[in-house]
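Below: the structure, in structure tokens.
One protein chain omitted, others in place.
Labels A and B are assigned to the chains in the order they are written; within every chain, residues are numbered from 1.
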Amino acid sequence: MTDRSDEILRLDGIAVHFPVRGGLLHTLLRRARGVIRAVDGIDLTLRRGEVLALVGESGSGKTTTGRVVVKLTRQTAGRLTFDGNDISALWGTAALRAYRRRVQLIFQDPYETINPKQTIHDFVAEPLIVNHIGTPEEREAKVLAAIEAAGLRPATEFAFRFPHELSGGQRQRVVIAGALVMDPEVIVADEPVSMLDVSIRTELLRLMLDLRDERGLTYLFITHDLSLAWVIADRIAVMYLGRILEIGPAERVIRDPHNPYTAALVSVAPTTDPPSTGERATRTILVGETPDAAHIPAGCRFSPRCPYVFDRCRVEEPPLFDVGGGQSSACWLSEGGRSLPVLPRPEPAAGTATAGKPAVAPVPSAESA
Amino acid sequence: MSERIPPSQVPPAAREDLLADDLAPAADDLTTDGDAVTDGDTATAGPPHAVGRRQWPLPKLADPDAPLLLVDNLTTYFSLEKGTVHAVDGVSFRLDHGEALGIAGESGCGKTTTALSLVQLLPRNARIVDGSMKLMGIDLAQKTENQMRRYRWREISIVFQGAMNALNPVRRVVDQLAEPIEHRLDQSPKAARKRAGELLELVGIPKRRGRAYPHELSGGMRQRAMIAMALACDPAIVIGDEPTTALDVMVQAQILELLERLRRELGLSLILITHDLSVIAETCDRVMIMYAGRVAEEGTVAEVFRNPRHPYTQKLLSAFPNIRADRRTLEVIPGSPPDLREPPPGCRFAPRCTFAMEVCSREVPPETTFAGVRVACHLYPEGGDGMPVTTPPPNAIGATAPLVPPPSDAPPLESIDEVRGA
Partner (left out) sequence: MTAPTLTADRLRSERLRLRLRGWRDFARRFSRRREGIVGAAIIAFFAVLAVVPELIVGPLETATTASGTRLAAPDLTHVLGTDELGRDVLNLTVHGARISMVIGLLATLVTVSIGVFIGIVAGYIGGWIDTVLMRITDFFLVLPTFVLALILAPILREIIGTSSTIAGIRMTLIVIIIVIGVTSWASTARIVRSQTLSIKERAFVDRARVIGGGSGHIMTHHVLPNVVGLIVANTVLTFAGAILTETTLSFIGLGDPFQPSWGQLLDAARSSGAPGLGAWWYFMPPGVCIVLIVLAFTLVGGALDDVLNPRLRARR
């Protein structure tokens, strides 16, 4: 039973479809050649004060989902609710302003997000100016406060620099300051540390967590790196080809994944522990690459690559099944809350071409239907 | 190892995306004498015969008893209008036949410059000012550009960072691969194209996909093509500069598995350059950690990653989010790497080191070896016990750098592109 009052953001059936422009013939006939279903029906709830990680590889639709939340991209279908209000149809600059003060975005590329011709001060002050917030004195105070809150102290040392005078980590702090200055409640962070060095990442993540504790922020943390999600998130949602395949508390999703895709991701998650043969053997390296969003497979969209696949998977797309503890998985194997069966790994005969590579065991037909 | 899926279970549309060696041979595809036949476009047997172990004669001056690669005190500087960048400052290491060495460090530590020095592809304002790089006993540092042609690509080749975006968009991939084969190995166009096709299959790109244009291939496929190009002249050493950056984690696993397979089947030696320690843990036998142009620690992956000695190595490892460990290990390293135009005296890591002692900012730490690990740190002096130090010594001053350093008037140099062009 979800307590609606601590829900701050809600997505119901959000879909984003882009038409593929065809050639002359298609334009004449006014037909699209195909549809790119970047986001294909997402239900998501963001609770106040939590960090929800949206994890997926390229092509999963996670960035598009983030853009829908901050209303940079228009959803093709579905409903977006913020703090109890339906904002799906909220467009037009003036109407959006109130929303934008409360929901902000941190971009991925600290080298591109700041206009190279702008000073740090102007970058951080811009939201206040565009939205006519406060008197000039109040604005200056907010700008300085935001710059310092992002860890750049003293603010006056940094305020009048240009972006090219700062390092990548410092620039990303500036971007964070720019997102903080209007005192938002929700921050969507799209791969905020992926372009930074490993040792800088931790300080930025620490900063984001500290800000959450100090200001009661809520984060939608978009990343392709499951390990990062593990370190920072309260809940994790795993996306594949435009749908959420698994969602739940971080400990459960990582330690006890119910969805085969999640299990595969967890098994190949990079680690600095030198591999021992035993560990290597438990990795599930999937075949091929994620198909593009214009050719989504029929039935379960993960079925062509799934090591557990059986007939029903290719025909019917599974809904999200509740498997207990706040965790859900979109897999026919999870129906009824079941866990994933362990894949048997027969001992290979030495010297054959398939040495070291276990065959896929067919799933017993009793499991299907 | 990876699991394979029988082709019958794969819908035809998705089959295009699958890679040759991932499709297990269907039972009826095997002929009676056990040789797998090609199933349409997908070859499934071991490496094609033309691509095998060393085909070309050793260089005339090669010493077969010398180690494959011995780098001694390599020093490379960049000249900028405002000063000299000490990008690589006395780096030594060794690579043996069939070995995989990982060079790890963050931006600006000099790892890419080291790689470019090895193949003498440094930008115009860079120079190797000292040291030697002996490939089978032959010092490449002394070679002129003309002389390097014998070695570059044919004995030692490199896959550049972001190379998968360097493919010519208007030419088919197999043609692009055939071209250097034709010219460097003096083959006829037909023979070159045949070999190119075989190389592509070796890295897991079926013949049909090889005829595609670069934009029709995914990032992972293009990276495989670049690896094929580096293998074109059958070199002894392949250097990979950030081979898996910008790739999805699943594709990264596939590429690393490919590199491992190539190492086994071709007897290849690898130098992998990356900031991602997991790539090194996965693929390499030995690891060399660089910081600010110098070697901090070097040894076997097993020893260095399990018992890191140098404080920087310890911090680097703990900063890596480990999905198998407990959560929220967010240890922070204060400050940022030094400006290599004016490197600090003594140990270059000292300002950021929580274990720093007074001697650290005065004297450059000498390299000492314990348990097969080479480490440059005053915590491990010659004659000591060499056990890893995990708590600050009693006379430690600690880190003096602030968490976020103030901006300096000289803009920070973060990539080799900035250093190259100024």
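Everything below uses one rule, namely that a contact is a pair of C-beta atoms (placed from the backbone, for glycine too) under 8 Å apart; a residue touches a chain by one contact, two chains touch by 3 or more.
Just so you know, these numbers come straight off a predicted model, no measurement behind them.
Only one of the listed residues, A:Gly13, A:Pro136, A:Gly216 or A:Pro319, touches the absent chain: A:Pro136.
For the chain missing from the display, the contacting residue among A:Val35, A:Ala77 or A:Leu96 is A:Leu96, taking the whole complex into account. Residue A:Glu148 is the one among A:Glu7, A:Asp83, A:Glu148 or A:Asp234 that touches the chain missing from this view.
Screening B:Ser107, B:Ser157 or B:Ser269 against the full complex identifies B:Ser107 as the residue touching the chain left out. Of the residues in chain A, those that touch the hidden partner chain are 70, 72, 93, 96-97, 100-101, 104-105, 107-109, 111-119, 121, 126-127, 130-131, 136-137, 140-141, 143-145, 148, 153-156, 159-160, 164, 168, 175, 178, 182, 195.
Keep in mind that, in the parts below, only the chains that are shown with their structure count from here on.
Taking each chain's centre as the average of its CA atoms, chain A and chain B sit 30 Å apart. In the complex of the two chains, the chain A residues touching chain B come out as 57-58, 151-153, 157-158, 161, 164-170, 173, 197-203, 205-206, 209, 224-228, 230-232, 250, 254, 264-266, 268-275, 280-281, 283-291, 295, 297, 304-305, 307, 309, 314, 343, 353-354, 356-360.
If you check the complex, the residues on chain B that touch chain A are 1-6, 9-11, 13-14, 17-19, 22-25, 36, 44-46, 106-107, 218-221, 248-254, 257, 275-279, 281-282, 301-302, 305-306, 315-317, 319-324, 327-333, 336, 403-404, 406-407, 409, 411-412, 414.
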